[in-house]
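Contents: one structure, followed by commentary.
The other protein chains are all here in position, but one chain of the complex has been omitted.
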Amino acid sequence: MLSPEDASHPGLARTPTWVQEKLSPKAVNYIKRVHYWVETECIPAEPVVKAQLAKYGRWKTPPLIHELRAKAKKEGLFNLFLPKSFGKLSPGLTNLEYSCCAEIMGRCYWAAQTMNCHAPETGNIELLAKYCNEEQKQKWLMPLLNGETSSAYSMTEPDKASSDATQIACRITRDPDDPETLVINGRKLYGNAMWNDDLSVYILMACSDPDNPNPWKRHSTVIVPKGTPGFTMVRNLTIMGYDHAPEGHGEYLYENARIPAANIILGEGRAFEIAQGRLGPGRIHHCMRLIGQTERAYELALIRATDPRKKPRGRLIGDFDSNIERLASMRLRLDSLRLVVLNAAHTMDVHGNKAGRYAIAQSKILVPKTAADIIDECMQMYGGQGMTQHTALPEMWTYARFVRIADGPDAAHRHQVGRDQLKTVGPIKERHDGYQKRYKELCDKWDVKYETF
Amino acid sequence: MLSPEDASHPGLARTPTWVQEKLSPKAVNYIKRVHYWVETECIPAEPVVKAQLAKYGRWKTPPLIHELRAKAKKEGLFNLFLPKSFGKLSPGLTNLEYSCCAEIMGRCYWAAQTMNCHAPETGNIELLAKYCNEEQKQKWLMPLLNGETSSAYSMTEPDKASSDATQIACRITRDPDDPETLVINGRKLYGNAMWNDDLSVYILMACSDPDNPNPWKRHSTVIVPKGTPGFTMVRNLTIMGYDHAPEGHGEYLYENARIPAANIILGEGRAFEIAQGRLGPGRIHHCMRLIGQTERAYELALIRATDPRKKPRGRLIGDFDSNIERLASMRLRLDSLRLVVLNAAHTMDVHGNKAGRYAIAQSKILVPKTAADIIDECMQMYGGQGMTQHTALPEMWTYARFVRIADGPDAAHRHQVGRDQLKTVGPIKERHDGYQKRYKELCDKWDVKYETF
Amino acid sequence: MLSPEDASHPGLARTPTWVQEKLSPKAVNYIKRVHYWVETECIPAEPVVKAQLAKYGRWKTPPLIHELRAKAKKEGLFNLFLPKSFGKLSPGLTNLEYSCCAEIMGRCYWAAQTMNCHAPETGNIELLAKYCNEEQKQKWLMPLLNGETSSAYSMTEPDKASSDATQIACRITRDPDDPETLVINGRKLYGNAMWNDDLSVYILMACSDPDNPNPWKRHSTVIVPKGTPGFTMVRNLTIMGYDHAPEGHGEYLYENARIPAANIILGEGRAFEIAQGRLGPGRIHHCMRLIGQTERAYELALIRATDPRKKPRGRLIGDFDSNIERLASMRLRLDSLRLVVLNAAHTMDVHGNKAGRYAIAQSKILVPKTAADIIDECMQMYGGQGMTQHTALPEMWTYARFVRIADGPDAAHRHQVGRDQLKTVGPIKERHDGYQKRYKELCDKWDVKYETF
Partner (left out) sequence: MLSPEDASHPGLARTPTWVQEKLSPKAVNYIKRVHYWVETECIPAEPVVKAQLAKYGRWKTPPLIHELRAKAKKEGLFNLFLPKSFGKLSPGLTNLEYSCCAEIMGRCYWAAQTMNCHAPETGNIELLAKYCNEEQKQKWLMPLLNGETSSAYSMTEPDKASSDATQIACRITRDPDDPETLVINGRKLYGNAMWNDDLSVYILMACSDPDNPNPWKRHSTVIVPKGTPGFTMVRNLTIMGYDHAPEGHGEYLYENARIPAANIILGEGRAFEIAQGRLGPGRIHHCMRLIGQTERAYELALIRATDPRKKPRGRLIGDFDSNIERLASMRLRLDSLRLVVLNAAHTMDVHGNKAGRYAIAQSKILVPKTAADIIDECMQMYGGQGMTQHTALPEMWTYARFVRIADGPDAAHRHQVGRDQLKTVGPIKERHDGYQKRYKELCDKWDVKYETF
């Protein structure tokens, strides 16, 4: 258990008791440092970052971010997400412990980036570490771990149902004249923008063997360096109008883009093997960051509710019991979400990512939708100002809404959960049949008429 | 009744039967022309307008819009909203008839503007026509009616509860040395951006007599020309990140801005009299445009649901019965909203704006929230692309969300409706007391025990 | 238009203006008389009816009801629902006009019964009138029209998906030895209870030709008199625990029950033809009665909100603005429902039941769910007492919930609406393709780059 002082620290005050009990002293120390970092270096710097984007160009990483990344690295606040399997590089936090850090990082849109804990970097790093050979690791993974460059993940296509990855059509062929060279043709959506100076590499999932009778073996994952001729970014894809610069999202064209066959990860036709190993922890991180962000939105609502300048009909906004009830509802739902995600994190710690699949889906489905709804309610409390740049609420809402659709629409995840549930019906039916048999026995015993409906 | 051919015209096909019965041939003709206009001149031109904003500057009205406005004027599609009281200038449509036009205009964000039927112009024109003296009308109203310039309305302030207009603090004083000159000091939010070339005038509500014992007589409405020294726009207020250029929303500073006392509308201290006459029809127009916009979003959902390129698990999106049910729910709710707004429009036609207050509030509260929810569902059907510039859905959602908060948060309107309902309890209680009395009589008659709870 | 006095009559005060305009003087007169009847004879008598059910047995129609039926008949308030096609028997009200009566009847659970306007009687009478031969009409229809007896409708079966009527399995065969005799075997659910003394006849839908290649021609509708040997009621089916006595719902067994072939309606194999002609108006009546019932629940909420004995924290329940907002929300939603149903009724008047299919489904799907939700909120306002027999709210909720599932779950109706919507996509797609063509033209005209996503 934490000391009372630690337990009431603002970075830990809403952490459930059962989680507080499981935090190692090291984790508590990290949580407090991350909290200090985000509160002192990140949140107050938000408008500075905006000003630097206006000043230096929207696709340049602002100097302030570069400085913070260097500083975080020096202070040992870099790559906190790395699991123990990374050895010395990892701080050794459990999923549960890191989740507490992630919540705090989520309070500022780009705070995770200063600590090299942002998406898609974390997923990419895990992927490269898990599936690359040594040479590939030296070349592609180490620069990411060192924070020297950044990477993108490229999977979705414009003309396919993206919730069904077997349909991915972007084509990889071997150059018949040079079998050690792969030729890529196709279109892709999303993945961080090529326009960003710091980006260097795309992890691409594409179709290398369309005629393979096994649809799960038709695709390969390859590394495509930025600058590859024939590989261009068509446009920045905005999200609800936001360009999300300087990382942003792109639309891409591959026109006879050529890469060495050495860039294939794990082996040809093994893309789905790789894809399955990804995403679990990333989804939990996303969800915890969303919770942190929503906590900040909630703080803004509390501040508005007690703003002495805002007194409709002579009373504070927070004096109206309709608003008191709204604040309560938000608090209750937000705290429930935290319990859901932390339970998923701990389940993964104990039973592994695969066993945690259900709990991860539970987080993925419930958190973004509810978070967006809560933030929307907070905006509403700010009246007209709630939608302007007066606060960060509009960006928060957009991010929550975006996470709801990223990694697949929630309907697809619900579908999976529902089908899994239906598969459990066998023993339940047996049990219910047993009730009938026993009921009949009891009818005999108590001399009561046996009735069926 | 319409001819079957007219009734199935795409501009009239979802118009309820009882409304179709009330449309004059003239109105039907206008509706069909507006439909053709929006479908042919506006919707296809949307990306051109975007391109022109990029090319000529975000605060210049695009040439295409200018051309369309001139053409609409020539074709008699200008100022369609003007009620009959405007005599020859008015096309003579009822609120109900114009509502059908407004729905169609709403399909394109700026279509109403091409017909000089956009907010806040319509409300401002009605205000100036109703409350200005002849001289003021010549000077300020006629250019608006002619479409030569545009106007803004300025009421909300940053440091006050904007749902309570009696708190408006922006100060108008008479120059002691020149009593025919008014001096203005204060800050204002919203109102179309001064940066727009075509804008020429602000209608300002401010405090001229703070010590008047009657709080409803402390404020005046005045006309402030753009270019008045001391009157500046501090920044563009974005809405969910959108600048809404080239009209946009501004934040304003009045620092000893001086205007002639002749710019007072109706008389000093009569701002609330003026404010009360405003807004009714405007809210209905807003709501009908939102419905038109949501219809377009719905069409996009139908198109996505039948897009042969999008077949998750081998089936069209519209083959999944979860989506079939979603499409049904959206349709049912959207059509209900139309019934609500058209009922409000007709109530205003028959009983006047004041008697229509409840029906207007019903529209104002129900339409924007539901419209935003439906559009959100349509976005979700588009997967990741639903939030990008792939469709106009993100802008549509933002507009619906914005209308929900514009003219006051829905909680304020609900509060008013609820209080009015509570006032009706007197005769209801009497009636219920009557039940008891009669019940007692019946107990006697039927020889049954009289019971109370 | 109504006179102002009529328009503010409590039976007409919430009737939308466009409906008031369409009411004939005769209809207004009926509405006012129905209102007086329900308020004076029915609502206050509710506890008397309960007492009589306790006194005389739950399956005896209470004497008070019998008296009221006789009186209503004498006063010309009987069979108000009969459409004009019934000639002299019909009061000549349109669907729209009768809907206004039905709303008022709905204020008391059994008021419609006193006027012979209750379900399933109304649907059965329409069915018999439309499809019976003269002899059948004399024998089965006239006693119902005269109010001398009552009837039930029997369709659903326990072991089949009742939303798919082609699966109905209850079997009708001709006795090989006596082809003019039909033999029935099977089980049925619902249909008014045989235990009720006044009930005399069942209209049964069953399978007479299982091998017909056309699944829509396999079933017949026949008349089964109560008392037919081999036809028994197994048990009373309760609804949320209510027995709904003295009419109630039954579970039935047909064991070689024999009826004359003359009891076939319309002809063998024509059950679906008959089924299609049923239900439309009945659904509208159900919905309007639900609205009337919900209005009464709402009155109870207003009364509770202003009850001087209930002052938590020293304030009336209606002084809390959370409750004020709740009352407003309920009012707004309830009034929207009325617009939906009245629009459906009028559409049927003008275009016939078939053309009104969509509007009927809109009512069927939206009204029961929302009505149940509103009544639930009213119960909540009554605290613990809201669920006891202190008010009629629990029975009201149960009835609304029941109507939601009666005639098929709302999901089935949504499915139908959604599929119909998807069929409309053809011309919409064409129109959208037209936008692209026109956009291309405009790009040329304005010298702007043509972009596609």
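In order of appearance the chains are A, B and C, and numbering begins at 1 in each one.
Keep in mind that, in the parts below, a residue touches a chain if its C-beta (ideal position, glycine included) is under 8 Å from a C-beta of that chain, and two chains touch if they have at least 3 such contacts.
Everything numeric in this text was worked out from a predicted model, so none of it was measured.
Student: Looking at C:74, C:88 or C:309, which makes contact with the chain not pictured?
Tutor: C:309
Student: Decide which residue listed in A:99, A:124, A:167 or A:389 touches the omitted chain of the complex.
Tutor: Per the contact definition at the top, the residue touching the missing chain is A:389.
Student: Taking the full complex into account, what residues of subunit A touch the chain not shown?
Tutor: Touch set of subunit A with respect to the missing chain: 1, 10, 16-18, 21-22, 39-40, 43-48, 51-52, 55, 63-64, 299, 302-303, 305-306, 318, 321, 323-329, 331-333, 335-336, 339-340, 343, 346-347, 350-351, 361-362, 365-366, 385, 388-391, 411, 413-419, 421-422, 424-425, 427-429, 431-432, 434-439, 441-443, 446, 448-449, 451, 453.
Student: Across the whole complex, list the residues on subunit B that are touched by the chain not included here.
Tutor: Where subunit B meets the chain not shown: residues 158, 320-322, 324-325, 453.
Student: State which residues belonging to subunit C touch the missing partner chain.
Tutor: Within subunit C, the residues that touch the unshown chain are 156, 158-164, 167, 189-190, 237-242, 249, 309-313, 317, 322, 376, 379-380, 383-390, 394-395, 397-398, 401-402, 404-406, 408-409, 411-412.
Throughout what follows, only the chains that are shown with their structure count from here on.
Student: For this structure, I'd like the pair of chains sharing the most C-beta contacts.
Tutor: B-C
Student: How far is the middle of subunit A from the middle of subunit C, if each middle is the mean of its Cα atoms, in Å?
Tutor: Between these chains, centre-to-centre, one finds 49 Å.
Student: Using CA atom averages as chain centres, what separation in Å is found between subunit B and subunit C?
Tutor: Once rounded, the distance between the two centres reads 38 Å.
Student: How many angstrom between the C-alpha centroids of subunit B and subunit A?
Tutor: 38
Student: What are the residues of subunit C that contact at least two other chains?
Tutor: 321, 324-325, 453
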